[in-house]
Each structure stands twice: as C-alpha cells, then as structure tokens.
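The other protein chains are all here in position, but one chain of the complex has been omitted.
Here is chain A:
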Amino acid sequence: MKRTDINTAGGSPAQGPGRFNSSTILYLVLLALALVAPAVLYPIFLVKVLCVALFALAFNLLIGYGGLLSFGHAMFFGGASYITGHAMLVWGWPTELGILVGVVFSTLLGVVAGLIAIRRQGIYFAMVTLALAQMVYFIFLQMPFTGGEDGIQNVPRRAVFGFIDIANDTTLYYVVLTIFVFGFLFIYRTIHSPFGQVLKAIRENEDRATSLGYHTTRFKLLAFVLSAGLAGLAGATKVVVFQIATLTDVTWQMSGEVVLMTLVGGLGTVFGPVVGAAIIITMQDYLATFGEWVLVIQGVTFVIMVSLFRRGVVGEIAALINRVR
C-alpha cells in the first residue's frame, strides 16, 4: 500500500517534502511575494522581520516539535551577534566567515547549556535555561570586547563572498532572504526526517518512546543544539544588517519576546513563528510613537491570544480549513 493511499483513506492532509500539494503551492506563492516585497515595503523593515522570524523558527523547533520551553534563547541569538560583530570589526573577517563563527559559537553554547538543562522537565527546564541565559548576559556585560552598555558598533557590511555588495539595502534583503530560506528549509527537513519522527514521538509521550528503546535525552539534546545553532544564525545575520551588537539581544526580554511571537503565530506550526514575528515587529515599528505603551499593547495582545486563540494565527487558520473540509 502506498503512503498516498493511506493519507486519502484517513482523510488527513498529506504532509511530506517533494509532493506537489496545496502546501507546496502556498510556499511557492509566499516565496514569490517575498521576492517582490522590497518593491512595496521598506527593505530594512523586511530584513528585521526575516532575522527575528528565523529566530522564532529556531525556537519553535524546540518547543513545537521537542516540547521543550526554553526561556533563555536570547543567549544564542545575542551571543552569536557579539561573536560575529567582534570577528568582523576587530579581526576584520569577511561576512560569511563572521556569520559562521557566530553560528559555531551558539552551537557550542547550545551543547553546554543543553547538557545542563535537558535532564530537567517542564518549568524546571525553562528555569535552568533562564538562569544560564542570565549568566551569559552578565558575562557579556562584563567582558571588555562587548563594549558593555555601548555594544559593538560600526560593524562593517563587507561584500558577501567578496562580490555581493550588501551596502545596498535591496541586495542586502536578498542575501538575508537566502539565509532565511536556507534556515527555513533546514528546519522543515529536520521536522520531516527520521529524527523529526522520533522527536515528535518523544513530545507526545516520552515514557512510551523510552519503552521503545529510544534514549530520549539524546534526541532532546540534539534538538536543543540545532535550535541554538539556528538562533545563532539569526543573531549573526542581524548584526550584519544593523551593524551593531547590543545587550538588548542577550536580555531575558528577548527570550520572552520569541516565546510571544511563537505563541501569537502558532506553536508547532511550520509557518506560525514567521507570522508571529511579522506581527510583533510590525507592532513595534508602527506603534513606536506610543512609546512604552507598545509593551502594554503587546501584553494585551498576548493575553487575548493565549485565552481566545490558543493555536495562534496560523494554527487557528489551519483548524478552520480542516473544519471546512
């Protein structure tokens, strides 16, 4: 019996790479929109959305598919941006190597933090990640190379691979879009891989997965490390775009913001974090005139989402489509 037969028999939506179904078409349409977007919207705004969306996607890999709530993901995002910023400004490294070293750093930090945190469950896991992130925050605050409160400023935008000039904002957008698409496909594949299957099984019922002979902590650790590395990719890309690495990106507020975005967009949905990031960044940018009130508006949005639309924007839409079918 073929897989497709089973899917139609069970009435569940087909979901697999390489199949030309409605979601593939949706992704192609979204990609086309992304390609023409700079003609309509301000490229730097879009680039910011992409960086933060990649961060949220990385976070969602861990919570949505591994069932692990990390409350310290800013340490990977902000940590990578410091390392990348320093490598490019002080060591004079080219852009691609600068981003690479940031990702390597956050991946290694992910291994260390993961080994410490992964044995705890639920709220304790979240608390351990928060505590570790606070430690990382204070280390960065104290280390001379980060510039303390000032951060690392004037990071140069060097041509990518020596010939793609990213001083131009539109070119920069396409470079960042490429990085984003790479990250998105990486996560998509991870979710739809043999590893992803076991990871989802662990999220669903960890004891049962153990009883089938899976050492569940190893799978959770790998998910954590992958998530950390991708969060680092987002942070490293951000420093290239904004030419500045600051304390803001390693604070616990940043860790909280990514939780917010993922929940608003739809936890455990492939595209939810992107939508969530777009909504939150749009709110921050367009409501900036309200000053500190943005935080209140964000808080109210969050409460409304969690109490009324628990599945998030994308999750609710998906549920609606399923009901209509």
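Rule of thumb we're sticking to: a contact is a pair of C-beta atoms (placed from the backbone, for glycine too) under 8 Å apart; a residue touches a chain by one contact, two chains touch by 3 or more; residues count from 1.
Convention: contacts and distances are computed from a predicted model.
Its UniProt record calls the unshown chain "ABC transporter ATP-binding protein", which is the correct pick from "ABC transporter ATP-binding protein", "Response regulator transcription factor", "GvpL/GvpF family gas vesicle protein" or "Cytochrome c-type biogenesis protein". In the complete complex, the residue from A:56, A:74, A:130 or A:198 that touches the missing chain is A:198.
Of the listed residues A:129, A:190 or A:262, the one in contact with the hidden chain in the full complex is A:190. Within the whole complex, the absent chain has one touching residue among A:211, A:289 or A:307, and that is A:211. Panel shows chain A; residues 1-3, 6-12, 16-18, 189-190, 192-198, 200-201, 204-205, 207-216, 218-219, 222, 226 of it touch the chain omitted from the view.
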